[in-house]
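Here is the structure we will look at, set down as structure tokens.
Every protein chain but one is kept in place in this view of the complex.
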Amino acid sequence: MSESPDPIARAGALLRELRERRPRVHAITNAAAQTLTANLLLAVGAVPSLTTSAEEAPAFTARADALVINLGTLDAERRAAIPWCIAAARGAGKPWVLDPVFVEASPPRLELARLTLAGQPAILRCNAVEAEALTGEAPTPDVVHAFASAHGAVIALTGPTDLVVDGRRLARIANGHPLMTRVTAMGCAGTALLAAFAALEPDPWLAAACGLLVLGVAGEVAGETARGPGTFPAAFLDALDALDGSQIAARARLS
Amino acid sequence: MSESPDPIARAGALLRELRERRPRVHAITNAAAQTLTANLLLAVGAVPSLTTSAEEAPAFTARADALVINLGTLDAERRAAIPWCIAAARGAGKPWVLDPVFVEASPPRLELARLTLAGQPAILRCNAVEAEALTGEAPTPDVVHAFASAHGAVIALTGPTDLVVDGRRLARIANGHPLMTRVTAMGCAGTALLAAFAALEPDPWLAAACGLLVLGVAGEVAGETARGPGTFPAAFLDALDALDGSQIAARARLS
Partner (left out) sequence: MSESPDPIARAGALLRELRERRPRVHAITNAAAQTLTANLLLAVGAVPSLTTSAEEAPAFTARADALVINLGTLDAERRAAIPWCIAAARGAGKPWVLDPVFVEASPPRLELARLTLAGQPAILRCNAVEAEALTGEAPTPDVVHAFASAHGAVIALTGPTDLVVDGRRLARIANGHPLMTRVTAMGCAGTALLAAFAALEPDPWLAAACGLLVLGVAGEVAGETARGPGTFPAAFLDALDALDGSQIAARARLS
């Protein structure tokens, strides 16, 4: 990590603020992620809403403190609602976070992801395959820095080691557990935590780094109690609910 | 509670009848509640169906014993299906239950909730914020009684203490557990139990009071075994599956 502020110190404080201030997060997310996303937000103290209708989602967004746009299971309702919700978040000066799930698998989705990027998300969370589809080349730190600068967005690139990049600063987070990749929508639900933190922390790079750190530490704690991929999600939510700054400090592997 | 029949005595008997007679409940409910609603109904012995298509949902409703209309994630399919399903339930003489989720957050949803109330639900289940949006004032017992009388519906108002009101009778149920508010769709899924009981018990006030009592007691049992909000839903379904009249009688806090 190139410079302060320190995500390790900030993450515990952000969790406490979240539980006290209970920000609202509206999420347009894929069908397999809706329940886990809502439960993750409730587990950390935020208030979720999930409506995908173009008639209603902008009103939900306008009263929310942050917005998640996840491009999974992109049906006609979501397609119609997404640009209006982005407009509502921008109009209200609220941060929004983009999760371009499976953007490598569907040409119209890639096109739509590029259009939504023009709406300037605070944070783009993706994995290496999705990043490569968006940038057109292997997502090295330099490539990701350049992409972040070009779009004015923090890139939170998740993998065995997560990278959080804003064109200038770089955090590497090595926390996490292999079972996190064996449960559907763990990444998608995690994106909602980044949005909740961005509702409270005006520096989106710090919000993203704190979010991925909290997710990785909670995943490690859960990996120690879960008996397999079936029992993992409940253990993960329990761990998030109980997590505090001292656990984060003790386990953080940040560089 | 103003008078007999006694929900404490009836709740255990209704649970037994449910397991024996296995009523069908069709639920048009929100995307985050569909799985938990189906699993709650299966856990108590009922048979769920969930189709939201206007082409199919009325046929499912016509063969069901009760209908749930939950206004969450109100997309075009649900919007088109809801009035036909209400018509199908009324035509077949079957009770239906309305859950006006987040009605305070979206003007078109509030409008739609008012229109559906004209279809005379047996029970309206809502929380205080939703009740205030519908009635236009703070939902005191008198306000709720008046609203119940005006619409010919039982109001099941959930909160730290639940109220069940029909314009004449009032039950207060103080059972429950704080983790019930930390899991998405617990209220929505619970509404389906009220519908299942209304399929068997012709007095909707008694069905609603028994339903909220069973949900509250199962929540307390689950709260004693769950390790947090992640493990709570499974513990809650296990508790519902094992619940009997003696547990209900031992734990009921009804007045």
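Going by the order they are written in, the chains are A and B; count residues from 1 in each one.
Here, a residue touches a chain if its C-beta (ideal position, glycine included) is under 8 Å from a C-beta of that chain, and two chains touch if they have at least 3 such contacts.
None of the values given here were measured: they were computed from a predicted structure.
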*Which listed residue, A:Arg19, A:Arg114 or A:Arg182, touches the chain dropped from view?*
A:Arg182
*Pick from B:Ser49, B:Thr135, B:Thr161 or B:Thr181: which residue touches the chain that isn't shown?*
B:Ser49
*Which residue numbers on chain A touch the omitted chain?*
30-32, 35-36, 72-76, 79, 102, 105-109, 181-185, 227-231, 233-234
*Could you list which residues of chain B touch the chain missing from the display?*
31, 34-35, 38-39, 42-43, 48-53, 55-56, 59-60, 63, 77, 233-242
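In the analysis below, only the chains that are shown with their structure count from here on.
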*Please work out the Cα centroid separation of chain A and chain B, and write it as a whole number of Å.*
33
